[in-house]
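Removed: one protein chain of the complex. Kept in place: all other protein chains.
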Amino acid sequence: MDDFLRAATVFVLAMVALGLRCVLRGPCDADRMMAAQLFGSGGIAALLLFQAASGLKPVIDVALTLAVLAAFASVAFVKAGTNSNDAEEGPQQ
Amino acid sequence: MTTTTIFGFCAAVLVGLGLYGLIVNPQPLRKLLAFNLMGNGVFLICAVIARRGAAAGMGGDPVPQALLITAIVVAFAASALAVALMLRLSEETGACSLSSTRGEGD
Amino acid sequence: MSIATHISLALLLLGLAFWTIVVRDTFSAVAGFIPYGLLLTSAWLALAAIDVALTEAAIGAGLTGALLIAAASRLHKTEIAARAEQRGTITRILAAILATTMTAAIMACILRLPDRAPTLAPTVARHLAQTGVGNPITAVLLSFRAMDTLLEAIVLLVGLIAIWSLAPDRAWGGRPGQAQTEDPKGPLAYLARVLPPIGIVIAIYIFWVGADHPGGKFQGATILAAMWLLVMMSGLSDAPAIDRGWLRFLLIVGPAAFIAVGFLGVVVAGAFLSYPTGFAKLLIVLIEAALLPSLAVTLALLLAGPPRRPGRRA
Partner (left out) sequence: MTAAANLLTITAVLAGAFFFLAGTVGLLRFPDTLTRLHALTKADNLGLGLVVLGLLPRTGSVVAGFKLILVWLLVLLASSAVSQLIARNARRSPP
């Protein structure tokens, strides 16, 4: 059973890596930001599978922390983008 | 091939990559990324040493692990300061560059 | 099989690190740095450093990613000019040789580490009972090496003062960042209303279990800081002006309580930061509880940057 879970971990990691390769190359910055999203779901899944295989209880807390902060970097990206656009349209001072 | 050797080698390559990036990339933000990679390499070596010191029912030596927590937080503060300096520089000169001729020219 | 997981993890980590170094576009490099932080979290787990993994999950994957992404977006315009300064081939080759030598030297050192690794774990285990806490990392951070943690809290504060000192004169005492205008019914405002209550509960939980299980003030404070920043970014509540009294109070309450307990140790137990017998756990919890809001506010303001607009509306 543990071997099955470890195999699943490696498989999910491989899928995430493949997706990552594609997303990071992506034509625009929005594509690249998807890398953080991809890891938000795929990375956490790999972490949970890894935890189930190795039996470390507090790993769930790590996953919880990652899940709470999953949106944070992307929100910073969107805000930085809109703010610099605003600045170009008209100075605020 | 044990786990500690794998991550020890991984850390060595991280330090090398960081050093290369620090020298080759001209933009300060890229240098900051490279410096963070180097720092992470050093942290990883510290964690490898902690892991090798597993004893008394603990997964690793707690002293280097506690130092790592401190180190990660301080590295974040240093990065924040570096970013603030870069943004201020670009506000002031319209460019963000370490080369002196450029800053004076603009 | 476990080794295979670790090797694939290390390879993916190195692949992302390589990407952040060699790719031309700065934004792509930073976008690669966020998943890199998440993978590093797994690396700490593989090395059985769960407390470190929690810190990395909160700081490396959360705050640092947001910091760098925002910087990359705002420095986008200056990037084209900087590209002209690309280093020549000879520099690149020399740098590659230097980096390879460095890597080889470290690898050799890793292979030659002594077989009986030196460790302080038994010493920590022997003295753990005296501190009253069950998590050895917390015991090291707040009892055995409390001086380091005190200095760290002060370093963070000094870092914040350094960032504030970059403010232009007219903005001194004002609010950091730009005024946020966001649709109060949009998805971001929704997220900023739903997530922080849950996040605050999780942050306090992580802080509380830190006495006996992996967790603690740094991780909890980082989550609190992120939640506050989320509310600021959504425009639901503006960033505070940095000359507010309550803000200054929150910033120093943690280090001040820490130093006060240190001097209490001089009087009661005969040395700076030594705890009187039987009161260790109480004092540790006291220091942690005072540090939590200080660290949260410091981390949030470190990310918010120097003040850029006047605080008080005339």
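Residue numbering begins at 1 within each chain, and the chains themselves are lettered A, B and C in the order written.
Throughout what follows, contacts are C-beta pairs under 8 Å (C-beta built on N, C-alpha and C of every residue); 3 or more make two chains touch, one makes a residue touch a chain.
Quick caveat: nothing in here was measured; it's all calculated off a predicted structure.
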With touch defined as in the header, list the contact partners of the absent chain among those displayed. A, C
Looking at C:Leu195, C:Ala211 or C:Ala280, which residue reaches the missing chain? C:Leu195
Absent-chain interface residues of subunit A come out as 1, 4-5, 8, 11-12, 15-16, 18-19, 22-23, 26-31, 33-34, 37-38, 40-42, 44-45, 48-49, 52, 57, 60-61, 63-64, 67-68, 70-71, 74-75, 77-78, 81-82, 85
On subunit C, the omitted chain is touched by residues 187-188, 190-191, 194-195, 198
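Keep this in mind: only the chains that are shown with their structure count from here on.
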What topology does the chain contact graph adopt: line, ring, star, complete, or other? line
Comparing the two chain pairs, does B-C have more C-beta contacts than A-C, or is it the other way round? B-C
What is the distance, in whole Å, between the centres of subunit A and subunit C, each centre taken as the mean of its C-alpha atoms? 18
So, in whole Å, the Cα centroid of subunit B is separated from that of subunit C by 13
Residues of subunit C touching 2+ other chains? 2, 50, 63, 67, 74
Which of the residues in subunit A come into contact with subunit C in the complex? 2-3, 6-7, 9-10, 13-14, 16-17, 20, 24-25, 29, 32-33, 35-36, 38-39, 43, 46-47, 50-51, 53-54, 56, 58-59, 61-62, 64-66, 68-69, 71-73, 75-81, 83-84, 86-87, 92-93
Subunit C residues touching subunit A - in the complex, by the definition given at the top: 1-2, 4-5, 8-9, 12, 15-16, 19, 23, 27-28, 31-32, 34-35, 38-39, 41-42, 45, 50, 53-54, 57-58, 61-63, 65-67, 69-70, 73-74, 76, 178-181, 188, 191, 195, 198-199, 202, 206, 209, 213-215, 219, 223, 226-227, 229-230, 233-234, 309
Can you list the subunit C residues touching subunit B in their complex? 2-3, 6-7, 10, 13-14, 17-18, 20-21, 26, 29-30, 33, 40, 43-44, 46-52, 55-56, 59-60, 63-64, 67-68, 71-72, 74-75, 77-79, 81-83, 85-87, 91-92, 95-96, 98-100, 102-104, 106-107, 110-111, 113, 117-122, 124-125, 136-137, 139-141, 144-145, 148-149, 152, 155-156, 159-160, 162-163, 166, 216, 218, 299, 302-303, 305-306
